[in-house]
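With one protein chain removed, the remaining protein chains of the complex are shown where they sit.
When the chains are written out, they are named A, B and C in that same order, and each has its own residue count from 1.
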Amino acid sequence: MPEYPTALGASSRHTITLLGQDLANDVMGHVGFGELAFWLATQRRPTPHETRVFEAVLAALADHGFTPTAIVTRLTYLSAPDSVQGALAAGLLGGGSRFLGVTEDCGRFLHDVVVNAEALPTDDEGWDALARETVTAQREAKKLIPGLGHHVHKDGDPRTPRLFAIAAEEGLYGPHLSLFAAIGRVHPEILGKRLPLNGAGVCGAALADLGLPLELLRGFALLARTAGLIGQLAEELRHPVANDVFLSVDLNNRSVAPPIDELKSYGGSHHG
Amino acid sequence: MPEYPTALGASSRHTITLLGQDLANDVMGHVGFGELAFWLATQRRPTPHETRVFEAVLAALADHGFTPTAIVTRLTYLSAPDSVQGALAAGLLGGGSRFLGVTEDCGRFLHDVVVNAEALPTDDEGWDALARETVTAQREAKKLIPGLGHHVHKDGDPRTPRLFAIAAEEGLYGPHLSLFAAIGRVHPEILGKRLPLNGAGVCGAALADLGLPLELLRGFALLARTAGLIGQLAEELRHPVANDVFLSVDLNNRSVAPPIDELKSYGGSHHG
Amino acid sequence: MPEYPTALGASSRHTITLLGQDLANDVMGHVGFGELAFWLATQRRPTPHETRVFEAVLAALADHGFTPTAIVTRLTYLSAPDSVQGALAAGLLGGGSRFLGVTEDCGRFLHDVVVNAEALPTDDEGWDALARETVTAQREAKKLIPGLGHHVHKDGDPRTPRLFAIAAEEGLYGPHLSLFAAIGRVHPEILGKRLPLNGAGVCGAALADLGLPLELLRGFALLARTAGLIGQLAEELRHPVANDVFLSVDLNNRSVAPPIDELKSYGGSHHG
Partner (left out) sequence: MPEYPTALGASSRHTITLLGQDLANDVMGHVGFGELAFWLATQRRPTPHETRVFEAVLAALADHGFTPTAIVTRLTYLSAPDSVQGALAAGLLGGGSRFLGVTEDCGRFLHDVVVNAEALPTDDEGWDALARETVTAQREAKKLIPGLGHHVHKDGDPRTPRLFAIAAEEGLYGPHLSLFAAIGRVHPEILGKRLPLNGAGVCGAALADLGLPLELLRGFALLARTAGLIGQLAEELRHPVANDVFLSVDLNNRSVAPPIDELKSYGGSHHG
């Protein structure tokens, strides 16, 4: 009979523990929600400094208005108002490679460089040299730098300098943020144009500097977004727009005869 | 062309606002994550008192060990490790009527009584009278009282007195908690047995006293659980158990000939 | 150690069985997909007559153009193209009470009447009498009749007479369809207006006459819709529209100051 060890929630007739703590007396009323989320993910209680940076990241990622995830949650609630869990889950399912993935991609990308560096730089000049190497290598491999560029904030994403500043204030400006900042300084000389360091990217760098598991960086973006999607549902309850969205698509459908265009890939292209 | 008004996230080339605030300067670094989630759901910034009660509720609901939702998230990650969003979404889909629904059911139940009362009681005696009426009516309708009873914590759920105490400390012990407490006092004389007020129920009462939208009480339980499920995934990365869970079921399957038992309901029972 | 009996799939080193059959030799190549889905749900192989009615229902429910579920699947794929399973799951989550629920609601409604009738009618006159009772009772309870009315097909839903005809051809015009047809005949004299019997409703009646489990009628609608959503994804690959849908919402957002309208329900209304 297998056993399933866990350090998370456990209960007996008279006690409930969470992370080895007495839930009622030592967690409830004492531990903030951001702090708890960090603790659950790392099994280590964060310092107030770490909590402040972590919660700043969650704020940066919570809601970006009518993103596909927000529209999806509202449409799903329109269609299945009996299931709040379904509406939230549907919205989270859009949290993949394209819209929420930059945070994770950027954290992983920076981490790969950091762990493979022979020695970490100790000053800006050193970070700039490492960043030059990194950007040059990506360019030669014809790959993009995760976290660089933004389709709206072309002159700079307001979240980026703010998160650098908060991390510095809290003594948590570590190697990932250092490398990301250096990429921001040196990339124009290599790429021939200046791109902004975007907010999703700096969040990935900050989460990596907090020592959070890289495999779950997307998970923290999803946690932030869950709060945002609840906000979207609450606003939909106050002032519904999902039916208008639905009708704006349905009433502008144009029925055409099949096949509508060619399939881009077609396994059978070699037939006959 | 329809327009879609929103007070949540918005951005232009140089600015990002959230809830009408400057996201970078006035939210990041200043607003905790629990506080922000409350603000997003109500479009009103909570007081520190409200935030403390709200975060105590989230802590109470974040993780209860190997619940079906936790097992589901781990199994889905085992099966599709390429999609963290899918593993979290799958876990949240278990947040329905049975396992996470008590919070919502209890909040709604208490609220129905509170809004239909001619005048709200002003002392314990008055609340006891209203609670007696309420419990008697449910009993006559052969309905259960949401939030009453627990299959493990038969002598009392440790979270319940703690949340009452925190709400009282913060001046947020409102009508829903008052009625719930009174139900706890009077039900034995009507039902003939003493049942504990459970933690999920008191959380619903506290959330209703915070003025959160009743339609979304389940949503807050799901937000708390998202943090818990990230903890489950992080632990699965450290010490995987999902494959053992899977094998413990698959290796103990017993193949039988169909049909395995009768269908409980069968539309065709009147055929022939 | 618990054991888990099942009559579905099972395998050993040299064999694979499904529903007690040799999967490779007796199912593959011999059993159509609709037939198999019926068999899996009932653990009884359907007759060709039953299969034809069942597949007609699935065809009726597979795709209705740019429904919320279709839009959701396309938007989720736009946002997370790495996860086809997420895009399909998100679309299915809209299959709740409002858009796909009529099939289940109608099947259950008819079944309640049928199983509670003292004796089932044997001719149209008898069914009309039972239908009059049923419609009158619903009207007095101020409840709607599931399956009656359609916002587009006001003069009649083309699927309805067709499914009645197919069921009759196959000898599967049972009590649920009989009652539904009678409701179509008698309701104008009671409600004072003529409403069409809609396609989702007649599908529920036909599935109930097939003896399928009422708890899962929504499941068959979801199975049909899965095929439709794959069609939506395939078309999105050929001719993408999801980004235009997203932009049509995002570019027409109107940022307003919070709070945007009052919350419809507000637990805290009794505060202070």
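The criterion applied here is as follows: contacts are C-beta pairs under 8 Å (C-beta built on N, C-alpha and C of every residue); 3 or more make two chains touch, one makes a residue touch a chain.
Since the model is a prediction, treat every value here as computed from it, not as a measurement.
Only one of C:75, C:89, C:177 or C:263 touches the chain withheld from this view, namely C:89. Summarising the interface, chain A meets the missing chain with residues 1-7, 10, 17, 19-20, 42-44, 80, 82-83, 85-86, 89, 93, 107, 111, 114-115, 120, 174-176, 207-215, 249, 252-260, 263-271. On the side of chain B, touch with the chain left out of the figure occurs at residues 1, 65-69, 71-72, 75-76, 78-83, 86-87, 89-90, 93-101, 234-235, 237-239, 242, 245-246, 248-250, 253, 259-264.
For chain C, the list of residues touching the undisplayed chain reads 1-2, 4-16, 18, 22-25, 27-29, 31-34, 36-37, 40-43, 52, 54-56, 58-60, 62-66, 70, 83-86, 88-90, 92-96, 100, 152-159, 161-163, 166, 169, 199, 213, 215-216, 218-220, 222-224, 226-228, 230-235, 237-239, 241, 244-245, 247-248.
Going forward, only the chains that are shown with their structure count from here on.
Comparing the contact residues of chain A and chain B by number shows a mostly shared set, over half of all numbers used being common to the two copies.
The central chain here, found by comparing per-chain C-alpha centres with the mean of all protein C-alpha atoms, is B. Centroids of chain A and chain C (each the mean of its C-alpha atoms) stand 36 Å apart. In chain C, the positions touching at least two other chains are 1, 80, 82-83, 86, 89, 93, 249, 253, 255, 259-260, 263-264.
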